[in-house]
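Have a look at this one before I ask anything.
Apart from one protein chain that is not included, each protein chain of the complex appears where it belongs.
Up next is subunit A:
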Amino acid sequence: MNSVFSFARLGALLIKEFIQMRRDRITFAMMLGVPLMQLVLFGFAINNDPKSLPTALVAISNDQYTRAMVSALQMTGYYRFDYVARSAAEAEALMAKGAVSFVVTIPADFARRVERGDNPQILIEADATDPSAASGAVSTLSNVASQALLRAQGMQATAAESARGQLQVVVHRRYNPEGVSQYNIVPGLLGVILQMTMVMMTAMALTRETERGTMENLLAMPSSPAEIMLGKVLPFLVVGAVQVAVVLVAAKLLFSIPFVGSLTLLLSAVLVFVLALVLLGYTISTMARSQMQAMQLTFFFFLPSLLLSGFMFPYRGMPGWAQVLGEIFPLTHFLRITRAVMLKGADFNAIGTEVGWLLLFVVVFAGTALLRFRRTLD
């Protein structure tokens, strides 16, 4: 009777636990949803060796060697020539905006030098703000280019010998010449840290009131939904501001991350981002019935946003559908903004679209939260 272990008692505990699990729909959803989501995302969406990266071509002449070079690069599968820039400045702007990952420049005298055997050069500039994303494309480069050139010359059957080994592929790793991965990670972390704390804290905001029973009192007193929302959300903007300051100072002091852009511009974008996050958290808290549920919903949102935003894995490595999915996370747009401003020194024109996205999130989240907020206990 007084045994230390009883299967009957264990059975009682198990039955109770399963009943509770069945009642808690969100846990149930997490149980099925998280493994599936991870499987699909890791399995299909994530690719550490991104192919078909958008590339701008700057080519003055349209000779056979240039064509051979371009088609050879295209054949590697890494480069996708989306733009033909008329000038180096135009290509530069495309890269600052993040529209292209590579700029391939084939000089006007390329054909002449090939024929003369006079050290022909092509220049490949890679956006090294995410060093790992560009590494595959860069490492295959030398071989492919030389072989393509040899083939082109083989058809011509002239000066083949002299050109062998003389093609120079000059690679510039832009914005991060040494390929330091911290340069990519730390500005990204700013967004991730903000997202983590802001969303989670505000997601608790309303559910805490509901759980402690103070919501009933708050609703019985004269306060409007908008007042309650702003009252919950604004204090966290202050918390966010402190976090931003801490991360930026640490980025400078501990990691020596270069900061080439405008601080004002970055801070303005951060403000919009944090506002979007706290409103998202608040929206979650209008849906969750307990703080536990709010936590779970927050994680449900975190996981795909970390994976699909381009923070952990190269955005451009993902298939099209995953990239589209990635666009619905504020973090995706914020990462582009921070990397552009901190590392590339982008101005407002370059990041305007991304800021526009963040503003859209602010409006959508605020609207959803206000619609979902129950003015009564019904």
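Just so we're on the same page, a contact is a pair of C-beta atoms (placed from the backbone, for glycine too) under 8 Å apart; a residue touches a chain by one contact, two chains touch by 3 or more; residues count from 1.
Keep in mind that, in the parts below, contacts and distances are computed from a predicted model.
This figure omits one chain of the complex; the name its UniProt record holds, of "Tetrathionate reductase", "Cobyric acid synthase CobQ", "ABC transporter ATP-binding protein" or "Cytochrome c oxidase subunit I", is "ABC transporter ATP-binding protein".
Across the entire complex, the residue among A:20, A:62, A:119 or A:214 in touch with the chain not shown is A:214.
Touching residues on subunit A toward the chain that is not drawn are 212-217, 219-223, 376-378.
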